[in-house]
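Only one protein chain is missing from this complex, and each of the others stays in its spot.
As written, the chains take the letters A, B and C, and residue 1 is the first residue of each chain.
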Amino acid sequence: MSDNQPLLRLSGVSFRHAHAAPILNDINLALHPGERVGLMGAIGSGKTTLLHLIVGLLTPHSGQIDILDKPRREERDFWEVRERVGLLFQDPDDQLFCATVQEDVAFGPLNQGKCREEAHQAVHKALALVGMDGLEDRITHHLSGGEKRLVSLATLLAMEPDVLLLDEPENGLDPPSYERIRSLLLSLPQAMIIVSHNAAFLQTVTTRRLRLVEGKVAGAEP
Amino acid sequence: MSDNQPLLRLSGVSFRHAHAAPILNDINLALHPGERVGLMGAIGSGKTTLLHLIVGLLTPHSGQIDILDKPRREERDFWEVRERVGLLFQDPDDQLFCATVQEDVAFGPLNQGKCREEAHQAVHKALALVGMDGLEDRITHHLSGGEKRLVSLATLLAMEPDVLLLDEPENGLDPPSYERIRSLLLSLPQAMIIVSHNAAFLQTVTTRRLRLVEGKVAGAEP
Amino acid sequence: MSCTTHFAGHTVIHRLDPRPRIVATLLFAVFIALDNPYPVLATGLGVGIVLAMLARLPARPLARRLLHINLFMALLFLTLPTTTPGEPAFSIFSLPFSRVGLHLAAMITLKANAIVLAFTALLGTVELSALGHALQHLRVPDRLIHLFLFTLRYLDVIHHAYEDLLRAMKARGFRPRMDLHTYRSYGSLMAMLLVRSLERAERVMDAMKCRGFKGRFLTYRPFDFHRRDAVFCLVATIVLCLCASLRWALPGGPQ
Partner (left out) sequence: MHITEGVAPASVAAAGALLTAGGVAMGLRAMKDEQIPRAALMSAAIFAASLVIRLPLGPSSVHPVLNGLAGLLLGWAAVPAFLVALFLEALLFQFGGITTLGLNTITMAAPAVVCYAIFNRPLRRCRQKNTAFLLGMAAGVTALLLSFALWAAVLVLSGKSLIVIVKLALIPHLAITAMEGLFTGFVVSFLFKVYPGVFDLPLTREGGVAP
């Protein structure tokens, strides 16, 4: 590991649902600037749970989460986290809840307290980044699968995050969209954690890869 | 090809959605008793479409489908087909819709006109086959991903089909469930068409493999 | 396939700002729904027809809508004149058709067709989420607007989920019959989709939180008011005034 401060660090984090076996058990993990970490594991191994813990959608049963040099415990602590750590959901239909692309991408910046003019510029910039500029007025549910994924990513980028958490960003895409997402992720400067089943994809996109097995981070793979 | 009658035969079958390019173009394919055919191809290459055509959920644009020695054209023709050809959907959440495992597995037999007692026996037998006996009263929605896949398979087996069409049966399973599905498929007597992205899986499970490329069956692979 | 599509197009009507279209439609509909003499209703129907032509509404879907309405109207024409007592206008097979009944049925039919045509031409041509935002600009409560927009956004998603499950049921040999098995199966389908909708609602809420939602909904869509919109307002005002003066000037109108 490098000696600069990690953007986020999980120390001894465990999580379980009420009355169930632990899903995550004593997880230790750090993400440094410039890193792109791949996270693999079977269905139900807790990959998504891990991402949700980082942005405070779930609360760990034990352990500590430090993000951007501060310990984060309560809902209020995570308000700042969510403005600087963007989470891409598995299903774009969960992420894109507004009627048009424009409104959806503007939702984050408006919540950050930006005025309409600034939000408008952020929308434009984010859509240009993912190569979807000019589609501001498209109806969200008329987009193709690949377009939805790209717009979802734009909704995150419009908030100018330092970290991206991506839950199966390539899953279910046709070859051209797949390639587009792949090269886009390689071109972005943010540190990332990318969850996927696709070893080949992670191999080309990430700088190191981890596997979740029985609630533990089971050593880095090549 | 063997000289016995094929269970199903597609002759020159083409399909396209309204106002779109053809997805399947002049497909010829036969499945004989005892065969397990693997079907590969990129996302969007029409693998799922092909399975849906066979059970009459979609209607081909041209060409002929013969199943169990009869040409099948209209909805009525496929009523019999659906009782003898079981289709496993990609996403178990599309297949399982009843409150308990028992009700879900009994759904097919009840549709076949079996009485409650007979249906109950069919349920028991099918769950035993997939190694899930004793779970009759579990809430389907609360099962794990691997369990849902096995129960989905049981819902088909309860109808005692002659042919199984399986859409990515191994996708996303953890190693134990994967192994369980693999050995289960090898032990079943039915002829099968198995769609998958996983070449290694198809290699060990199927007797021959085909690939869909640009709407055509592009020659058998070893 | 989408079940939430409007009558898209590029006509003069489509290009108008939705806000004055909403106001004009409401005023027109309320006015026509009042007691009116025949010439006013005929004028109203004429206005509806002109609007439908200006919006170039596609013939088939429009015919289907009008048929739907007018089947009910046909029922009124059969029942009202034969059951309403009064001086008979004519009789068929010695069954008298009363003048009062015929008058009532004719009034309702004219009103309904005039309103439906204007409503479809002016509001059926607005993209639905834009309509929601236009209503927001017209001071409809924010929560009601967001309820509308969310319902609209997820209607197709849920509709697809229904179709996928129905297809899977069909693949397992399901054929709807009039028996308990069918009702129970449809009941399970409905309930399963409710459960999945609730879970999706939680994920949507999570996605909103992740993008900085802190309890207050902020969305915004601007509209532009052009000169053609001013012209539309002027024409709409003139037409409504003419109809109103016709109503009060004619014998039989309110005094």
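As a working rule, a contact is a pair of C-beta atoms (placed from the backbone, for glycine too) under 8 Å apart; a residue touches a chain by one contact, two chains touch by 3 or more.
Please read these numbers as outputs of a predicted model, since none were measured by experiment.
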{"item": "Displayed chains contacted by the hidden chain, counting the whole assembly", "value": "B, C"}
{"item": "Which of C:13, C:51 or C:116 contacts the chain that the document leaves out", "value": "C:116"}
{"item": "Options C:74, C:95, C:144 or C:241, residue touching the unrepresented chain", "value": "C:144"}
{"item": "Option touching the unshown chain, where C:12, C:30 or C:95 are the choices", "value": "C:30"}
{"item": "Option touching the unshown chain, where C:89, C:104, C:138 or C:244 are the choices", "value": "C:104"}
{"item": "Omitted-chain contact residue, chosen from C:38, C:72, C:90 or C:248", "value": "C:72"}
{"item": "Contact partner of the left-out chain, one of B:68, B:99, B:129 or B:218", "value": "B:99"}
{"item": "Residues of chain B (touch criterion as defined above) contacting the omitted chain", "value": "99-100, 139, 141-142"}
{"item": "Footprint left on chain C by the chain that the document does not show", "value": "3-4, 6, 25-26, 29-30, 32-35, 65, 68-69, 72, 75-76, 79-80, 83-84, 101, 104, 108-113, 115-116, 119-120, 123-124, 128, 131, 141, 143-144, 146-148, 150-155, 158-159, 162-163, 166, 176-178, 180, 182-184, 186-195, 197-198, 200-202, 204-205, 208, 213, 215-217"}
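The criterion applied here is as follows: only the chains that are shown with their structure count from here on.
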{"item": "Given chain B and chain C, the chains that contact each of them", "value": "A"}
{"item": "Angular offset of chain A relative to chain B [C-alpha, multiple of 5 degrees]", "value": "175"}
{"item": "Chain pair bearing the highest count of C-beta contacts", "value": "A-C"}
{"item": "Chain whose mean Cα position lies farthest from chain B", "value": "C"}
{"item": "Separation of mean Cα positions, chain C and chain B [Å, integer]", "value": "43"}
{"item": "Chain centre separation in whole Å, for chain C relative to chain A (CA means)", "value": "41"}
{"item": "Separation of chain A from chain B, taking each centre as the mean of its C-alpha atoms, in whole Å", "value": "35"}
{"item": "Residue list for chain B, restricted to those that touch at least two other chains", "value": "none"}
{"item": "Residue list for chain C, restricted to those that touch at least two other chains", "value": "none"}
{"item": "Sites on chain A touched by chain C in the complex", "value": "52, 55, 57, 79, 82-83, 86-87, 89, 91, 93-95, 97-100, 102-103, 106-108, 110-112, 116, 139-142, 155-156, 159"}
{"item": "Residues of chain C that touch chain B when the two form their complex", "value": "164-165, 167-175, 181, 185, 188-189, 191-192, 195-196"}
{"item": "Residues on chain B engaged by chain A in the complex (per definition of touch)", "value": "42-44, 144-146, 171-175, 177"}
